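So that we are looking at the same thing, I have put the structure below in structure tokens.
Left out: one protein chain. Kept in place: all the others.
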Amino acid sequence: MAPLDVTAIKRDFPIFNRTVRDGRRLVYLDSGATSQKPVQVLDAEREFYEKHNAAVHRGAHQLAEEATDAFEHARLNIAGFIGAKADDLVFTKNATEAINLVAYSFLNATLKFSRGKDLPDGAERFVLAEGDEIVVSEMEHHANLIPWQELADKTGAVLRWIGLTDDGRLDESTYANVITNRTKIVSVTHQSNLLGSVTDLAPIVKAARAVGALVLLDACQSVPHMPVDVSELGVDFIAWSGHKMLGPLGIGCLWGKSEILAAMPPFITGGSMIETVHMESSTFALPPKRFEAGVPMAAQAVGLSAAVDYLNRIGMAAVAAHEHDLTQAVLRELAEIDGVRIIGPKDSTNRGSAISFVLDGLHPHDVGQILDENGVAVRVGHHCAWPVCRRYSVPATTRATFYIYNDMEDVQALADGIRSAKKFFGV
Amino acid sequence: MAPLDVTAIKRDFPIFNRTVRDGRRLVYLDSGATSQKPVQVLDAEREFYEKHNAAVHRGAHQLAEEATDAFEHARLNIAGFIGAKADDLVFTKNATEAINLVAYSFLNATLKFSRGKDLPDGAERFVLAEGDEIVVSEMEHHANLIPWQELADKTGAVLRWIGLTDDGRLDESTYANVITNRTKIVSVTHQSNLLGSVTDLAPIVKAARAVGALVLLDACQSVPHMPVDVSELGVDFIAWSGHKMLGPLGIGCLWGKSEILAAMPPFITGGSMIETVHMESSTFALPPKRFEAGVPMAAQAVGLSAAVDYLNRIGMAAVAAHEHDLTQAVLRELAEIDGVRIIGPKDSTNRGSAISFVLDGLHPHDVGQILDENGVAVRVGHHCAWPVCRRYSVPATTRATFYIYNDMEDVQALADGIRSAKKFFGV
Amino acid sequence: MYQEIILDHYKHPHGKGLTEPFDAEVHHVNPTCGDEITLRVKTSADGLIAISYDNQGCSISQASASIMFDQINGVTFAAGEQAVDHLVLMLQREVSPDEDILGDGIALEGVAQYPARVKCALLAWMAWKDAAIQASSKGEAK
Partner (left out) sequence: MYQEIILDHYKHPHGKGLTEPFDAEVHHVNPTCGDEITLRVKTSADGLIAISYDNQGCSISQASASIMFDQINGVTFAAGEQAVDHLVLMLQREVSPDEDILGDGIALEGVAQYPARVKCALLAWMAWKDAAIQASSKGEAK
């Protein structure tokens, strides 16, 4: 595989034409929060607005037809990127909504069932009884934790979680204990946004299947960074965001198996997700429309589709290989700095490029500040994964995350910045 | 008030540089579905991505600060547009989500209350008992009907509705009957997207207040078209979409009174809406953040803020006056065509520019098609307000809607198009 | 799109009006525009399927129902299904129209250019397929 031509890639990203903090080169190491956008994505979105803008699935005029075509072509293309069929891909505003959609399917099925209301065929899988169990892990992003806490609070189901090993991985030895006959869904991350560890899916899928539980994978940090093919994962749902993979803000994706999506009652309701509507009651469209109430974010879908084209041109295997090289380099560089402690796996096997660390005697806020003054943009805090900080007894971490526009110079800038923070604070 | 300079305005909208159906001038009469976007809005969004893109409220680096500033400035500006404080404005993906947010507040408060879980102070107003009542009207868009049907289905509350008069208005004589001591919320449209009628708010607000019910106003068709000041409306919530007021797709707004928003449990949960998070349970931020889980659509907020600037420069009173002139002209023109029947008020008092009609002996689909072939983009169908079609015994309507870039020539094009449809089909 | 032959079927639809007895009845709706059709089928001992229907809607959906009646009233399930499948492919521009199979239905080819109208053209035919399948599964159940 040819290495990425980062210089050429960078030229596609207008933001690298600017400097930060009095003329410093922008070293953007916060793609785990959101990625930068290439001109191809910005152009695609703009062209939609300038040439084809209309409310999709609503009009019979030429613009509405073109807009609908563009939107549905985007769906097909994005679905293809993860090896899926267009009809199994639901657009949401972000990954958070996508995960909530599944959590609320359980809530809504449970409530409608208890009142004898109409439910789609197969919805029994989403009906919770008091004491049924929901399983997450201790390394989840808040987006894959709080919706399940809330679901448990509202239904009497019980939230259980898989613990973590000291080196930042799911503790497989606890699966048998945590995943039981009462488990209705197992929802875990594909790659931790704080630790960088990549989940070994086979054992957890096997444990969930053995008890008939559904499996949701939070793919926010995997789909942008490695080849992902849903036909090989063995899970029922994956959720991710467009903005972390070169796409626009304001669009997320939920993929689900056809028959599982078909069994779910709607979440957000309104226009375009209906079959017939009477004042007394309504019936609903098939997926994916059932889950896309209101005028959708068509321009963003078109932008995300252009992002997919961009990534496909590079090739996701090449993206992963590039990040792997950077990860190795960062781990090596940081190991050489006294007082740096990596929170997460210390070697690069089964590991993505999210690298969190603490510096003895210095708070992450202060590390981040000095890095920022050197033009190095990292994130500090709990990274929306507070329980992980607790697990490793740190109040917060400094996190650097890498993407296709980062190179070895950026790795060096990070290491230099950490050294100057140490020097500045005398630690 | 000076009349709008439509020629100058049109130059700001790139889409009018294109033609449709073999070189015809684009006569866009579908702004009720979604408006076109001026270059100022597209530029603002693009500048955000090219210069300041980062995940807001998440980083301590310069880009994150700039992005957060831009996002929160947009909130302030958009809130100002409706006479509100920034903290009382919640961003959603569209108006549909905004209305669902309120409906789900009732559901979540009711469920948590019944299980003795923590709720914000004042949440009692959102707790429904079996037999409590929800009031909508027969002219609601599906977005303001189905969420309430669903809420009723899941809680045992009862959905009731205000009927319509033959000339397309809320039937005020039924308020006393429909709004009762059991009514917990009255949710009605400010302007019907199908009939064009504008709601006379005072009587309905008075009836709701008398029984202590909350009032939600679906302002999708009012905020883009007339001056709206929440401090004068007397309602508790308004919901609307950005994309119908020159703004980008993918952003909607919910305004609520401070103390009422504060009393609502969260809807979509995840990152950024929390205060503290433990595996066992979490606590939540104050509004508006409590309702904005996940990375928000910051670029779209910035775009919508630019749309607000654009409309402010014209002045909303001038926008309303312009549309009023067009409405009068359309009603006059259509009255002259044999076989045209207006569905909605036939005169222009208390009426917006959404004009629906049927043509004797011809299905709206066919009318719309001939109009489209003449370059006139209208919408045909039930316009996500199917019960209104039933109420007036039509299977569907043809609807023309107008905005700041439309002029008398467009009105003429509509009338000419209808005449040619009649001629073509020989009716 | 609006060829003479389509306007003729629209103005003078063939076979409109429900009849009894029937083995299955379906009601199909196009949710975006409210076009509706009620369609009944009655299968004879030798497997030929008689159709009756009533509908409301636009010129395309009404003309298409009338054409359907001409083409597949009283044929076997296999023959009817072949016609439906061919129509679908034609409207997806995946085959060129075959007059032997579709009769006047080849005039619907122009509809393919207007994606929003494709559903109108398919409504009656999809209703037929649904009803025919229901009737045959009932037949089996007996």
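Per-chain residue numbering starts at 1, and chain names A, B and C are given in the order in which the chains are listed.
Note that a residue touches a chain if its C-beta (ideal position, glycine included) is under 8 Å from a C-beta of that chain, and two chains touch if they have at least 3 such contacts.
Since the model is a prediction, treat every value here as computed from it, not as a measurement.
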| item | value |
| --- | --- |
| Contact list for the unshown chain, restricted to visible chains | A, B |
| Hidden-chain contact residue, picked from the options A:His382, A:Arg399 or A:Lys422 | A:His382 |
| Per the touch definition above, residue among A:Leu233, A:Ile343, A:Ala396 or A:Ala415 touching the missing chain | A:Ala396 |
| Omitted-chain contact residue, chosen from B:His57, B:Arg169 or B:Lys244 | B:His57 |
| Option from B:Ser114, B:Thr276 or B:Asn350 whose C-beta touches the chain left out | B:Thr276 |
| Absent-chain interface as seen on subunit A, which is shown | 363-366, 369, 380-382, 386, 389, 395-396, 424-425 |
| Residues belonging to subunit B that touch the chain removed from view | 57-60, 64-65, 68-69, 274-276, 285 |
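Following the convention adopted for this analysis, only the chains that are shown with their structure count from here on.
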| item | value |
| --- | --- |
| Geometric centre distance via CA averages, subunit C-subunit B, whole Å | 38 |
| Centre distance in Å when subunit A and subunit C are each reduced to the mean of their C-alpha atoms | 45 |
| For subunit C, residues contacting two or more additional chains | 32, 114, 117 |
| Subunit B: positions in contact with at least two other chains | 365, 369, 380-382, 386 |
